[in-house]
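Pasting a structure below so you can have a look.
Of the protein chains in this complex, all but one are displayed in their positions.
As written, the chains take the letters A, B and C, and residue 1 is the first residue of each chain.
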Amino acid sequence: MDSHKTKHDPRLAIEIAGIRFNNPVLGASGTFGYGLEFSELLDLNRLGGFATKGLSAKPLAGNPPRRIVETHGGMLNAIGLQNVGARAFVEEKLPLIRQYDTRVIANVFGYSDDDYLEAIQILNDGEGIDGYELNISCPNVKEGGIVIGNSPVAAARLTEKAKRISRRPLIVKLSPNVTDIVELASAITGAGADALSLINTLVGMSVDVIRRSPRLNYVTGGLSGPAIRPIAVRMVYEVASKVTVPLFGVGGIGSASDALEFILAGASAVQIGTANYYDPLVTLKVSEGLSEYLDKTASPSISSLVGSVSRPF
Amino acid sequence: MDSHKTKHDPRLAIEIAGIRFNNPVLGASGTFGYGLEFSELLDLNRLGGFATKGLSAKPLAGNPPRRIVETHGGMLNAIGLQNVGARAFVEEKLPLIRQYDTRVIANVFGYSDDDYLEAIQILNDGEGIDGYELNISCPNVKEGGIVIGNSPVAAARLTEKAKRISRRPLIVKLSPNVTDIVELASAITGAGADALSLINTLVGMSVDVIRRSPRLNYVTGGLSGPAIRPIAVRMVYEVASKVTVPLFGVGGIGSASDALEFILAGASAVQIGTANYYDPLVTLKVSEGLSEYLDKTASPSISSLVGSVSRPF
Amino acid sequence: MIETIASVRSNQEIIEGYKLLEVQLNREIEHSPGQFAMVRPSGLLEPLLRRALAIYRGDGTRVEFLYHVLGAGTQALSKLKSDDEVDILIPLGNSWPLATSAGQRIRKAAVVAGGIGSASVLTLCRQLKETGVETTVLFGAADERAAVGCGLDHFRELGLPMIVTTDDGSLGEKGLVTSALEKALSDDVETVYTCGPWPMMRRVSEISMANGITCYASLEAPMGCGFGVCVGCVVAVHVEAQGYGSYKRVCTDGSIFAAETIRWDVNAMGD
Partner (left out) sequence: MIETIASVRSNQEIIEGYKLLEVQLNREIEHSPGQFAMVRPSGLLEPLLRRALAIYRGDGTRVEFLYHVLGAGTQALSKLKSDDEVDILIPLGNSWPLATSAGQRIRKAAVVAGGIGSASVLTLCRQLKETGVETTVLFGAADERAAVGCGLDHFRELGLPMIVTTDDGSLGEKGLVTSALEKALSDDVETVYTCGPWPMMRRVSEISMANGITCYASLEAPMGCGFGVCVGCVVAVHVEAQGYGSYKRVCTDGSIFAAETIRWDVNAMGD
């Protein structure tokens, strides 16, 4: 916890939407708990930051089991956003998290615009949060279950409202389950988002052919892991040339080389999700690997590499 | 080639859009060549059928290399639809293919509605084709590069035109790169499609971090293989309950169990793509595996299993 | 809990389909009966997720796991050879309570193992024996081969009274281990410990409750991480006053639970 002892590679430092990260490697929401779960395993001060488990205004119990299924190169999850609620997060978790010198992004979600706004209001009271990340991939119950994040109009409207009341930089996390990711990204940045994270999980399903039933209790779930990395890299690449706000690249990252695919494609920083499960030290390994890449390629800094992939057309 | 000697398991036979398949396992378009490439390896008479490489009105050279990249659990391809053209297919390939007792689906594509119609006109002259499969995942150059298959309106319009001139049952193959696969499927069946195939590849990208350039010459490519199976199964499941036409399930199938996921989710037959590359006998292995499953579960037929997964909601 | 790379000392087949993996850690760990580890061959590309394995036996820097070779994860483990490396997160989860809820010494106990659930209770049995708890072991398996694979001989070596059942009668009593439990359960048994398939544990729980006996069960759930972050491994519990949820994580809130807190009608494996 003694952050003064932590040595950071200054070439990895990056500022995104006014938030200064010691390195561009974050734990992704829903895969890094409240950060504290990792304190026994790694020095949280060495982490670029992390996005908390999705926080809702009220605590949520989540879905009945079975909630996860392994697939080739990935996994499906239908956790149902089980979380302690924004209030308990502020009161019970934040005081502990504040002891570490790392950036904390509160991931926020709800089933209606008001849900999101209520959660942000509560989080506005907390100290030690560096930014908000809106998870807009949930079905909007009020609008008949449409997924806010799949509709540029609904997503932009929510972004605008959230931006208005937010005390902190606002990141919006995009759903990849759309025909046109650029249209969605443009609508959301037009509405005032300070940064974007992409991507969230792809909707998938697995069938137990013996029991002849879906493996997940919720039937469908979100696909994550290395399997989806090519899709995520493509979306970052497409969006990077069309919006001016910085991007967090997320999806299937498990190594420095994976992270660099996103950075070269246009992400200013990356978030690591599923890989934390099978390689709990992966975040630190990736930031070390980034330093080595800078050495090997004699590059001055990670920020100098952002978006530097050749664009033939 | 002596088809009289081939013993088929009658429980595997299935009729789709008036086409009778000896078993529900087909080679998928673009991965099974013109069928003949497999004649040295397996008895084509034992195959349910196959979809040809995409055929265009005129022959096409395809994209410069690099065209394929392996990814975790899959691969990206940007072949650029290299093919001999519909005319050469009819004249040079069909006479050879006709010697086998298997169902032949001619996969058709173009860059405009007229391209498709022209190809179908040519194929209408050929004997030994059992049906057409429209690959509508290509960008429409006339409409500024929009992908026909990503727009329910454009896809329905093309389907209607194609149906009007087609001498044979018309299958339309859906792009998975859409927000609402059910909306797309409904528009296309509303326009007269006799069956649907889903899914085609997901758009992805891979970056060479040493050369700092996209690995594929075409920058992006189509992701296929086991990595995408959960997405494909989900789409079949969603569409099956909303349309009345039969479905071909495609995406990441490499075993009988994989095929059964699709069948239980609602597919009447399956197509196997990428797995043919690393397991050239996979189609026959899967149909044998289906027979074993029927034995083990004392099920009367594959058709009795179609869509039989439990639907909790 | 440490995350480390351990080297394989041996990976012996006990009998077809059942193997004993012994690994050498690079530092000493302390662990208690019932704890587990998350294990994966180092560098393996697929399957991605580690598998949860109970610590079968362990001593300082050496740890043994007994496993049944079933799907992709255990098949990959079965290919490990001496000097290969495994990624390992250890020890995880809580451990078998060795006192009554009132904090008193338990005098008489029954341990009910079903199939490979045996792996979680061998050290428990040893500890019960060493601390002088009068213990009966009920050991159920599909058939003689499975019984041997599930460590029958190691249990026998303990010298505790033992009732063996097999589904097909090829060894011991023919029938379910739960039927044997019903017959064997005497009034003075204070605690029943169980690990095995969900339906078996459910029945053990019912029998124990019907007899007013405390029962602890070590549960199985599909595990993404093993250390509490994915929230994928939950079990439904009877809603309590405290806490916000009706689900508990098997990995960090368990894997051992007081049986009466579990909603046995909701199988944690989703089956």
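Criterion: contacts are C-beta pairs under 8 Å (C-beta built on N, C-alpha and C of every residue); 3 or more make two chains touch, one makes a residue touch a chain.
Worth saying up front: this structure is predicted, and the values here are computed from it rather than measured.
When the full complex is taken into account, the listed residue touching the unshown chain is B:41, out of B:41, B:96 or B:153. In the complete complex, the residue from C:2, C:15 or C:72 that touches the missing chain is C:72.
Screening B:82, B:99, B:291 or B:308 against the full complex identifies B:82 as the residue touching the chain left out. Contact residues of subunit B toward the unshown chain are 30-33, 37-38, 40-41, 53, 59-62, 64-70, 72-75, 77, 79, 82, 84-85, 88, 211, 215-217, 225-226, 274, 276-281. The chain not shown here touches subunit C at positions 45-47, 72.
FYI, only the chains that are shown with their structure count from here on.
Here the two chains linked by the largest count of contacting C-beta pairs are A-B.
Of all chains shown, A has the CA centroid lying nearest to the centroid of every protein CA atom. Averaging C-alpha coordinates per chain places the centre of subunit A 35 Å away from that of subunit C.
For subunit C, residues that reach two or more other chains under the stated contact definition are 46. In subunit B, 72-73 are the positions where the chain touches two or more neighbouring chains simultaneously.
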